[in-house]
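Reading through the structure tokens given below for one structure.
Removed from the display is one protein chain of the complex; every other protein chain stays in position.
Per-chain residue numbering starts at 1, and chain names A and B are given in the order in which the chains are listed.
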Amino acid sequence: MNLLEVKNLSVQYGSGQGGVLAVDGVDLSVGVGEFVGLAGESGCGKTTLAMAIPNLLPKYASITTGTIEFEGQDLSNKSESELNEVRWRDISVIFQGALNALNPVATIGNQIAEPILIHEPGTSHDAAITRAKELLEAVGISASRSSSYSHEFSGGMRQRVMIAMALACRPKLVIADEPITALDVMTQAQILELLRSLSETFNLSMLLISHDLSVLAETCDRVQIMYAGKVAEVGTADDVFGEQNSAHPYTQRLLKSYPNIHQERKFIDGIPGYPPDLSKSHAGCRFAERCTVSVEKCFTDEPELAVISELHRSACHLVGGSK
Amino acid sequence: MNSVAPILDVNNLTVEYQVKTKGKRGVRIARAVDGVSLKIRPGETLAVVGESGSGKTSIANAIMRLIEPTSGSIMLDGKELTKLAGKELRLARSKFQMIFQDPFESLDPRRTVLDTILESLVVAGIGIDDAEKRKLALEALEKVGLIPAENVGARYTYQLSGGQRQRVAIAAAMILKPHLLVADEPVSMLDVSLRAGILRLMRELSRELQIATLFITHDLSLAWMYADRIAVVYSGRIVEEGHPADLISFPQHPYTKALVSVIPVPEKNIARNRIILSGEIPDPLEIPSGCRFSPRCPKYRALGQPELCISSDPKLESIGDQFVACHFPEKKETK
Partner (left out) sequence: MTTNSNDFELREAPETQLSILGKIWQDRMGRIGLLMTVSVFTISIIGPMIWPFDPAAVGADASSILQPPNSQNWLGTDELGRDVFSQFLQGSRVSLLVGVTATIIATVIGAGIGISSGYFMGRLDTVLMAITDFFLVVPSLPLMIAMGSIFGQNLTVIILIIGVLSWPRNARIIRSQTLSLRERKFVPRAKSLGATDLRIIRKHMIPHVLPLVVANTILVVAGAILAEATLAFIGLGDPDRISWGSMLHFAFASGAIGRGAWWYFMPPGLGILAIVLAFTLLGHSFDRINNPRLRDAA
């Protein structure tokens, strides 16, 4: 059984006529110990989907359909207080840009200890600090720095602290929203390496959200590509990456938007146009407007996620890509 | 192509900051850029690649005269920019223009697109009357693909998307027909799918107008794709410089080698050895003696910590077509 099983989830911003379905009937699963990547352009619904899992959506957003099964329990109809039990202890979140959200006047050690004290009542302050120090060591920061303040740390170090904090209550699933976006290439590599090794030592499952496909390619077991609130393609990293394999034209075009130093040096291709305006109704495939291989059917019929191989699914009428 | 004389010739550029520190020492000097020299020919693009804290942005800002260089010379089209001041500098500015990283910050949200372009013309004194200025501005908008220009021009910049704003910024810079364009991470804030469009536009316009481009980026693979030459900076110094293909396929400085090895690739299972350096770029207040990269250098350790690396600061020296600042550069295997 998968650790997380999201089925047919829809999330709407606003209500009634002016409402926007940011996530529209999406499935997502994360297995035990699995690294799943969630990718797509800004506004594709990837963050909304991820934040719906522990229901950390903004007030004006609501889950309209679907179930979110975590260890067999449906989170979508749990109350706020029940969810508080789950958050951080079972599912923790590393928010986008959170490395700038550390409290400047509390020591790093105390900040890591805080969730432990909140979620595990009865833990003594000393015990919590001891654990905070262990966590710091685990993320590659010397325990002696637990009494430092965040401004003494660089961006990469602060992100390590955020990771330590997310691990404080030994969660089973960590949702990381663009955890390396603001960091340098070398620091990115360090953090990804760290996440990889932590997932092994702590037997973590990870949902990694990134706009950067090339980052996911190297880190994730499976990758789910979102487009305009829908799943465009999902499969193992081998399925999705590599121009021969990827089945969806959108994925192909995205991959061509990155320079690839292992291939011939040539100018990158972009994807002209913008994702469709979700507040308007649309027929057919949502990518059809920007797609270079679209046929008439693409503008009239919305494609279903079709099975390509065991774990590989693609929502394209021309499954297999450009024909 | 090397016969053409460089239009930008920077020599020994140094930028220092005064940093107030705790304790009795008071003010200390942080050296963000330390003796950087670079040349760019008309129509050519030099990418300066480095991590944050490497000094790449200080190099850009110093050349743009947005911060004061401490020493060194910046010659643009035979004119010494560091000697210009006041009105003279202001009038010379139209010849070196900059594209900023964040198009959401670099355009005034209370002004329309047309106003933004017109400002370039007004400040530089181009165009006889308002009608001509307007005509030129609309043409510039069309040229960067913002059509219909009348329609786009009437909008406030905050109503545009990031990609559209960056096009406005490009139009506002290019309308002045500068000799030098400094592009500071021009696409890093944009969605991946939009980057190609912006870069293509920059390339077309700079080729057409024979503009020299200084392309500042943290993304080595983007520099490889876009630039004619790449200079890798570390802790305020150029550590390696060369043609993109050579530099990527055969990096000679251990830092470049490590950077190349961690470039994310949109492919699974590429066989390679990733060299993940520990630690970070040194604090510009405490630059290590000798080779500033030595504390993090895998080669320094592999060679048994040679004395030379901590006693002597390596100079940027040419090895074939490449320039490397390392006592023990990688040697090309000759067959």
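FYI, a residue touches a chain if its C-beta (ideal position, glycine included) is under 8 Å from a C-beta of that chain, and two chains touch if they have at least 3 such contacts.
A quick note: this is a predicted structure, and the numbers were derived from the prediction, not measured.
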item: Hidden-chain contact residue, picked from the options B:35, B:72, B:127 or B:145; value: B:145
item: Option touching the unshown chain, where B:111, B:134 or B:177 are the choices; value: B:111
item: From B:93, B:133 or B:327, residue that would touch the chain that is not displayed; value: B:93
item: Contact partner of the left-out chain, one of B:30, B:75 or B:124; value: B:124
item: In chain B, positions touching the absent partner; value: 64, 66, 90-94, 96-98, 100-102, 105-108, 110-111, 119-120, 123-124, 143, 145-147, 151-152, 155, 159, 161, 163-164, 167, 169, 172, 176, 194, 197, 200-201, 204
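Everything below uses one rule, namely that only the chains that are shown with their structure count from here on.
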item: Rounded Å distance, chain A centre to chain B centre (Cα mean); value: 32
item: Chain B residues touching chain A - in the complex, by the definition given at the top; value: 51-52, 161, 191-197, 199-200, 203, 218-222, 224-225, 244-245, 248, 258-260, 262-270, 274, 276-278, 280
item: Residues of chain A that touch chain B when the two form their complex; value: 41-42, 154-156, 184-190, 193, 211-215, 217-218, 237-238, 241-242, 253-255, 257-262, 265-272, 274
